[in-house]
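Missing here: one protein chain of the complex. Every other protein chain is in place.
The block that comes next holds chain A.
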């Protein structure tokens, strides 16, 4: 630029550039922008905690206030990553305690967090405000007690789907009496009883509380009191929604809900007595998000509620909703953007629930803004998928889960190649795709050819040969995460596309046909890839190179092989020439 542009001014401009992609671009423009940008970067996101070391991050970005880390690969959710694999937050917390005393926000997903870690967080960061733990494990309510007791400025404590050892202590009491800054409290995943008086007092004095999600141990009787202390709530997760039929409880509940005029999001409903459901009717009109995925509410009751929610943007529900319920949704919820239909009983082959492909078709026809779909069902047809694809080319996330593996099209008995082919062909902005049902290599050909914006692909029990994997790795330009299980993919496509792996975040292959020799070769030759072989079957040296590995997890990294592996995980060694350089 011709004129002198002082640093503070450029920093000020950068303060309006917030997305990670844009910040990345800014830092690569030129020397001065690089050095200015790194000093004023406040938020960082590390998609794989082993891709970079805390030291590297800290050296580069000295002024960070908000850190997000992800640990285990996504398939950990399905118990495919053995206990003890890794993803310990410990080294990060230790390093940040030193380097980022002003840290305010920590968001962790699929990581191992201990009580000591939580204690350190609560003491090291004077101005700590936000703690979000998603699918984390390793801590108890004692760790939460430390957070409650020491974080004087805490605004958010959000535990999502964590495994917490609940000591049923009085950890909620640890919030000091003069502590009032809480805005968001999500305890839905806790197992044990909560100290109600402590909770009521806490809710009563935190006037800015917007989100409150209770666990199933909170009985319905307690809800009206809580709600009356927090009529400003925007996001409520109820506890158990069942009790004996008591008219005075019902009317208290109805009054309490009617008082929450700003409620936009409703969840919880662990166990439901449908007689109490009408109590929520007053808030339905304002709801934008509804999560009934734990609620055994049957179709007629669901219909009645959903028919009163014209402003829903997000709906998570069990398959009790059936096709008829989804028709109601299609007719009523014209703003719907995200739909997730979960199976009420996935193990039961005899299904009385009438949820078929028709439900999905109805919603695809009736909801013009639908972008994100997760749909569990038992039958599907290529025709239906084609209709959905044509109706909703604006889909960005499409995850179809036909419950029984290798189920064919129920009308033609064909594989679902054409159906998913239609999806990737029409939905040009598709970022995430999960496949299911009977599938040959052809579907991967379509995906490789059309899914140019696809970032994450999940595959199970699909394909015929290496060709399938080759199509995906060579064709999907934007691919970042690929997770595969139980597919006949072997060494050829993997090795032939080895370079691709360094442009992705990670690759997971389990119960496939990849040999140990190929893994060794891959790890040996690719300098920026950690190739982990996970094998619980026996001591690693006893397996020959021809043996198929149980699980392969390959991810790019600049931090080199990690040092915290259990004995059933091996990182393939690098070629010494690559490591030593000159």
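Rule of thumb we're sticking to: contacts are C-beta pairs under 8 Å (C-beta built on N, C-alpha and C of every residue); 3 or more make two chains touch, one makes a residue touch a chain; residues count from 1.
The rule we apply is simple: contacts and distances are computed from a predicted model.
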Open item on the list: Out of "SKP1-like protein 21", "Large ribosomal subunit protein mL40", "methylglyoxal synthase" or "AP complex subunit sigma", which one is the UniProt protein name for the chain not included here?
Closed with: "SKP1-like protein 21"
Task: Residue of A:252, A:379, A:392 or A:485 in touch with the missing chain, whole complex considered - done: A:485
